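The other protein chains are all here in position, but one chain of the complex has been omitted.
The block that comes next holds chain A.
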Amino acid sequence: MEPSLGFVAELFAHALSYWWLILIATTIGIIIGAMPGFGSANTIIMLLPFTLAVDVDVAMIFMVSLFCASQMGGGITSILLNIPGNGGSAATCLDGYPMAKKGQGQQALVLSFVASTVGGMVTAGMSIFLLPYMARLAYYLHSVEMVVILLFGITLIASIASENMLKGLIAGFLGLLIGAIGADHIYSTPRGTFGALELYDGVPLIAVLIGVFAISEALIMMESRSVLSEAGMQIAKKAGWPETWEGVKMAFARWWLMIWTGIVGLIIGIVPGAGASIAAFVAYQQARLYSKTPELYGTGIPEGVIAPESANNGCASGDLIPLLVIGVPGGTTAAVMLIVMTYHGVQLGPRMFIQTPELGYGVFVTMLVAYGVMLFTTLPLTRYISKLILIPTAVLAPIIIAFTMVGSFAPRGYMFDLWLTLLFGVIGYVCRRTGYNVVAMLIGVILGPLLEANVMRALRISGNDPLVFFSSTVGNILWALLFISLFIPSFVAWRKKRGLRPQPVAGAVAGGGA
């Protein structure tokens, strides 16, 4: 089952011979990745006539390249406009946008592209050789552990992305409840839908994403003539090749961070349903935890861009592992790939590595080639892409509203989704103006249905015994970590406050006592 180097080299040459197809797929992927609402899954669905008509290896090269590129493209709007192209790039906003505001948008874009490439390549390379062993990880995480992981994810995001943890938690749990709108998974009974048929399938994620990020950001950015500060404007106007190289140097000076955060993404990606959004936030949190200057995170530093971008591309490799090894897709795009592969008569699971090993390993070899192609095509473009934020806000804001609204309409074709987007735009605006973190709310909406599905599954398996949530060792360790992560920030803040309190002068105390 383990591949030889010669076999991998052969696959590499085969993938490289399709460089033109990879170039087309990565270009489409980067563009749709940067457009909220046009995810890789939707695009592959739209292009099904092509992927079903060609040979399965060509279809896989096309889909895998498009998938990787969309992960990379999501960071572009996160950095330049504070609007994540997809859930996985929401964490990139935390430091990417402040860097852009300081006039370092081009460096931030380069950091994002290089980190995505390194994270994606390292994890794809690792996946080739560790594929059979890593897939076993998924067997240890059942619905009980998934419930704790999802709650852990929301508390983690609330604590790291918010200035005020309490407000972050309120936003996150409100998001979870919004995510629970719609028919339940077992009995299909509508809940919290306000009588709207359009909400029976749940709240459309894209409408929430575009509302709380794009519409509210467009309203907020009107407060100044430009997104950039005056100094930032001067720097951004001069941006050219030296800034591109500066970004490359910044990235490779932090090569170890790129590698280990990519691996964090890979491990989280293997867990079906966990997804790039959790991977990016966990990597960001871990990078901050081990940093010598954790207080600088959120102010616009390279590490804050590298960690989430490397992780969400590492997660792309992880997403595909359970698909290939046990036939369980790790995410939406992997699910669409499963449909295409099944159509072509491919039998997924251990048998695939015996019957058609070139297909299983070829997926990760294609990833290696796709990332290489992308890096060389995107780097020269960063100097032009970064100029986007030089546009005055009074011009930029209406353009953002007009074109992101298309994204909220496209997936379902309902006018209702456009009105919902505007409603979430107002909610997002109020959140931003009053210190409630919109990222925590969005992640809550994403995780809400997953939490519910796993709670229901755990209860059904255990015969409705609520103690099932404390029945596994891995789960209990995760519960302990969750409570520690909740109390540590408060404890650290309390100690800091105590340390800042003026200490009584020894003489004064003595005098007082005399």
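One rule holds in what follows: a residue touches a chain if its C-beta (ideal position, glycine included) is under 8 Å from a C-beta of that chain, and two chains touch if they have at least 3 such contacts; residues count from 1.
One rule holds in what follows: contacts and distances are computed from a predicted model.
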Just go with whichever of "Cobalt transport protein", "Basic membrane protein A", "tRNA N6-adenosine threonylcarbamoyltransferase" or "Tripartite tricarboxylate transporter TctB family protein" UniProt uses as the name of the absent chain.
"Tripartite tricarboxylate transporter TctB family protein"
Option from A:14, A:142, A:167 or A:344 whose C-beta touches the chain left out:
A:167
Contact with the hidden chain, among A:62, A:361 or A:409, goes to A:409
Residue positions on chain A contacting the omitted chain are 38, 46, 163, 166-167, 169-171, 173-174, 176-178, 180-181, 184, 186-187, 189-194, 215, 218-219, 222-223, 392, 394-395, 397-399, 401-403, 405-406, 409-410, 413, 415, 418-419, 422, 425-427, 430-436, 448, 451-452, 455-456, 459-460, 464, 466
